[in-house]
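The complex appears here without one of its protein chains, the remainder shown in place.
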């Protein structure tokens, strides 16, 4: 299988939920328009940001189908569906469904209960899931902070040895730049290495990365487009300033409780996706007020998606 | 809700699989007979040993239904169904199904992708899942080595504050005896604390524990019955010798690759449950031969279940 | 070399400091008398509790010499000197000095900057340090929570293979009871396994342990003597109650900031050892007031050393 590498920003959409926690699938066309308006190249759905792990299989299928429909006349818009991780049986089912929907790609992350400790086991898992969608590009999703799987991707690629025909690349959500660059250079740059740490986009660009997947591209795409432009124009000082603005925005996630804060940012730009489901905790109202002030203070409205 | 505490050994059965990895549900009546013959008080199904995380929801229901049927005329045999952890929606569905089957109890473990870091969040998760089977006792399953959730159980019980009516106790699979004993003493010993580390049964008995859940009770129940008897007879030296025999048996799990070795022990006692599904790795044949020799060397056939 | 095993409680004394942080060596005779009055069998000096890592070599020698002098007419009082860990050169110097003082034993913990990851390296370190005091029993001090060295002691003893003549045993400050019991059974119980987790003394007694080293024996020895007596009299229920009292006392350490709280307990029994040196943080005065109330509430004055 021959792959084109992904260029530009892929957003990882939030799962749109109602107040009662049910899926608010009707929002997705509007969500798609938001991303398009902000020059986003695609969507990585049912991932960490998309709460895939907190949705039922049926709900994940609904999300996938709704995105497929929203973008059905837009073959350029790349939808990557995270098919899961813990149970390979479930992953296979979702992989097959994704292929049936003709989405751009599937993604798969390390099993996170019985977490593999050797690269060969993880390679075997990839092979199994990739085979369930044999005509669809497969991206491994490397996010050790959530899966606990610390196997270097260089070792995974060596264990695979090119033997999974639809293995396209890796969504790399980790700070190991040595490992990341090593993967970029493997087999003449065969693999599509997508950067997954928005707070470190500039270092990744310096290493030659041209595609990125992230949650903050949902609500701050213009900032990153400028950052990329500054880098391409070799205006590094400006690129750093922009990266620091991104970091200030991301620091508020830590300050106000983590991943759920992303949905608070979405409220600020006018696309209400509800709250996160348990076990993720949402901000209470007083915190949200302080968060709004902080967001204004760091200039969020100057660079947010519109 | 008023609970009786569990006395004796609860086995955590393996998921019976065929060579091709499909469920071999037909083995369960025979499995039930094995446990009964060896004076096992119940079964903790779909847990870590039972590969619940690697089964689909449909398969977990089949397993639960098959155990319910096998023991339908045996009200003393306590079946506890682990309803999962990662997705609360799925857990609720399984909890409701368990109540419908009238099994003895449900169990729930910490979400292990978005892992709670404060006790209140974990308490909220327990409340949600417990409410889906309101007439069924609920056991929290504490196994930080697999879930990554290190919240002490003393903190969880304090966060719950007695406000979950069907919260019966904890299956405690961790070495923190200070935490364990603290929980045993809370609210006049209200909670049923089930010990989950077979290699440390003797210390748990010394702390007053009278119920235990474990995987090695599947194939070495007589050894543990003797250990408990020695403890009750205050023959400590003998109890230690028996605990050391258990440890030698358990050390072979580490030597031959972990949890999958349990199914190899099952083969030695004549109940073939197949292999583990990926991501767990099974022993190859040469290793199995060496394992058999080691099992004989440590006297496994003298104390195994029959 | 032939060793007698240690019976009873060894206290790990605090480093007595003045307000200005200098050593208050003059307190040591009085400290020794306190321990004697409370039937303590010896002192493990310059350890974690004794802030060995925060003292200079010269100061550690002063501490060792002062204890040697305080107990010079008391051959039954066993003084074990922790010779350090990070720099083997320094450890060797302290080991030789300890032998010269004719103290009962030396102890050595894992290097904690370049932390060994394989048992053979750690065995090599033990061999080097033990050889610097060849006529003095050597105890390895296992405290992975502080050293970061997670090598099981069963593996260390196997790597040593009996080849260090003065290797007497292990001060075991960790919750791995499987490992602990395995070590107790090695080579017909050759090794003196000293228990180092005061909050878990009862489980250790059940495993046959008869010697313990700990910090709370400095100020609550009567409680533990009663616990041991209850165990020996096979009054388990009473033993558990006493263990729970110990746990309540130990829980205040966590509540008020950790190891430095031990010196606050010493103030309550009238032996002021000053504060801890940086990097350990001491309680401020308002916290100390609350701590005093809590100590009273849990009945500290009923079971403390006098």
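Each chain carries a letter (A, B and C) given by its place in the written order, and its residues are counted from 1.
Here is the rule we go by: contacts are C-beta pairs under 8 Å (C-beta built on N, C-alpha and C of every residue); 3 or more make two chains touch, one makes a residue touch a chain.
This one's a predicted model, so the numbers in the text were calculated from it and none came from an experiment.
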Among the chains presented, those that the missing one touches: A, C
From A:69, A:176 or A:226, residue that would touch the chain that is not displayed: A:176
Identified contact with the non-displayed chain, of C:134, C:148, C:208 or C:222: C:148
Contact footprint on chain C, counting only the chain that is left out: 48, 53-57, 59, 85-90, 93, 110-116, 118, 121-122, 124-125, 128, 146-148, 259, 277-281
Touching residues on chain A - with respect to the absent chain: 175-178, 181-182, 185, 197, 199-200, 202-208, 234, 236-237, 239-240, 243-244, 247, 250-251
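Criterion: only the chains that are shown with their structure count from here on.
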Label of the chain whose CA centroid is most distant from the centroid of chain C: A
Same-site or different-site touching of chain A by its copy chain B, using the half cut: same
Closest chain to global C-alpha mean, per-chain Cα centroids: B
Interchain centroid distance [CA atoms averaged], chain A/chain B, Å: 36
Chain A and chain C, separation of their C-alpha mean positions in angstrom: 50
Multi-chain contact sites of chain C, meaning residues that touch two or more partners: none
